[in-house]
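Omission of a single protein chain aside, the complex is shown with its protein chains in their original locations.
We call the chains A and B, going by the order they appear; numbering starts again at 1 in every chain.
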Amino acid sequence: MRLTLQHVTKVVDGQTHLYGIDLDLEPGSFSVLLGPTQSGKTSLLRLMAGLDRPTSGAVLEDGRDVSALGVRKRDVAMVYQEFVNYPSFTVYENIAAPLRRARRLGGHEVDRRVRAAAEMMHIERLLGRLPAELSGGQQQRVALARALVKQAPLLLLDEPLVNLDYKLREELRSELRQIFSRGETTVVYATTEPAEGLVFGGKTGVLDAGRLLQYGPGLEVYHNPGTLRVSQVFSDPPINLMRAGIGAEGCRLSPSVAFPLAEHMRRLPPGDYRVGLRANQIDVAGRPDSAVLRAMVELAEINGSETYVHARHGDFTLIAQLEGVREFTLGEAVSLHFDPNRLFVFDGAGRLAAAPARATNGAERR
Amino acid sequence: MQKISDNRAWLLVLPVFLLVALNAFIPLMTVVNYSVQDVFDSTHRAFVGADWYREMLHSDRLQNALLRQFVFSGLVLLIELPLGVVIALLMPKKEGWAASLTMVLIALPLLIPWNVIGTIWVVFLRPDIGLLGHFIDHTLGIRFDYPTVPIQAWISVMLMEVWHWTPLVALLAYAGLRAIPDAYYQAARIDGASGWAVFRHIQLPKMRGVLTIAVLLRFMDSFLIYTEPFVLTGGGPGDSTTFLSIYLVKIAVGQFDVGRAGAFSIIYFLIVLAFSYVFYQALQRVGTGDAR
Partner (left out) sequence: MARIELRGIAHSYKPRAAAPEDYALQHSDLVWEDGGAYALLGPSGSGKTTLLNIISGLLRPSAGRVLLDGRDVTDLTTAQRNIAQVFQFPVVYDTMTVFDNLAFPLRNRGIREAEVRARVHKVAELLELDRDLRRRASGLAADAKQKISLGRGLVRSDVAAILFDEPLTVIDPHVKWTLRLKLKQIHKEYKLTLIYVTHDQAEALTFADRVMVLCDGRVLQVGSPTDLFERPAHTFVGHFIGSPGMNLMPCQLETGGVRVDGHSIGVPSAVLEKARSARGALVLGIRPEFVRCLTQPASGAVPAEITAVEDLGNFKIATARLGAQLVRAKLGENASIAAGQGWLAFPPEWARLYADGRALA
């Protein structure tokens, strides 16, 4: 189903939760809504489902205005972050529940679909149990199976994995990715994790404080954030942002850090800008054309495969992601190297002025 | 949350509407009709306009009854709320047969028909054969005769009322207490908080919602009270326990003074309506405040 939101606004008790959202979701597409807590993700999902009515604007399904249509009239499935299952139904009955309501399907067909959905979520062995007897991950699988069995044209997921263990989250993520890649279902997945904006390989919409900042293919948005705020939201570790002065002589970040303009910065008019540098673009080993920044180590975090260094330069702290295990002493002075070609440049209003050129390679993306 | 309305649902409600109209609206209009007339009998009536209203509002007896009613409802809240909370604190905290049994025992007074409650206490308080009456009169040596001593009548009515309705407050408070997550108690233990500090800073604030409901329910119910005090004291001795609804019935049924009673009814109705509105607003604010 093609889901379109036309300038949708939501005001509750004088507070605006959503400011004029315009969104067009293609049939069968997978869209991630990425944003911090309280950014409006849940409000938006509720409007898409029909649980709430927009204060102004329209919600269109396949061109038809459904803004006034209640959720019972719409064909939508939803999965929540709290594992929501009917406590007195067995797993089988839970999954069958939406089909029973339709009443148009024969018992044999219901059984077939329930078992197919259970198999997709790997819970065939649990069909006779009650939700209270299941672990958190299993309960959420039941909720997912119930959403899938409906074969609704629209599927909404509100941070479904956030209450699960880290490893379980990883497993379910790859399973979900597989399930949705074949789909004819339009899927919308809300999350606060930037990694999930990329792992599903679909489109990503960045939400912040009730506004949709950018929407497009995940990697597009990641490599070409339209504004400073988008680059902040869509980064983990947080992107390093610094003030920069750009002029004919080059780019200056601080009294001690200046370097010639990179290729993508040459067309920019001189002035004050903000530059963004991702943590993994910083290294302690230099190369001939890299710029260098001397900083003081505040903290080094080792997670086994990478080392995260928090270092202070002047009045801002940088986070660098280094490969492998490196030892640092606190207070140690360290030279951080980076390639100016990897800098994002944002103008005074926060808009993207220049983005690093993407390395073209033969890699296939899903 | 705004619910999108489904208009067909109104059709289902229509029969109920008609029934309510028949049973409530029409009698109400009848009462209004009576309140503006002076009725001697079915053939002799006179339209008197707002006379009855003016008389009732200036009536001493009405004002006394109103005052008595406020004192009564105030005392009810003052006693039942703290008592109910204390009982809730003493009830078993863990789920299990002990908790369920306690809840059933505490709820028993709520299940008894109200006139039976009145009758139970009539017998209970008799100085000759009543357990409590006999105890007070013979063992404590106090001359106990509540039908004739106003202060004893008040205490008797209060005792009966507290016995009857505190369980409701206790159950509501208990539900509120059970909803508090364990982590709060654990944190308090770590912080070295005393039992009183735990009550003041964790339990009481978290019970705000249910206690507001308890206040609303008990105030409104006690403001309309009729059966129990009527059975126990009949409104006596004299006027001392004549609360608003008892007074109203005295005029309407006892004296068959329908004009006066009609006006009084409407005034009573409007007072209750005003309080309901105020409490409804308070409840709405509590509801949104706690929703997180």
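The working rule: contacts are C-beta pairs under 8 Å (C-beta built on N, C-alpha and C of every residue); 3 or more make two chains touch, one makes a residue touch a chain.
Computed from a prediction, not measured in an experiment: that's the story for all the values here.
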Full-complex touch with the removed chain, picking from B:I26, B:A46, B:L90 or B:A197, is B:A197
For the chain left off this view, which of B:L67, B:L131, B:I155 or B:A187 is in contact with it?
B:A187
Looking beyond the chains shown, say which of A:A97, A:L219, A:L268 or A:V334 touches the absent one.
A:L219
Sole touch to the unshown chain from A:K167, A:R267 or A:R287: residue A:K167
Residues from subunit A at the interface with the omitted partner, ascending
36-37, 135-136, 165-168, 170, 192-195, 198-199, 201, 219, 222-223, 232, 236-238, 278, 280, 298-299, 301-305, 308, 310, 319, 321, 325, 330, 359, 361-366
Which subunit B residues would touch the chain omitted from the figure, given the whole complex?
181, 183-184, 186-187, 189-194, 197, 201-202, 205-206
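Definition applied: only the chains that are shown with their structure count from here on.
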Which integer distance in Å separates the CA centroid of subunit A from that of subunit B?
54
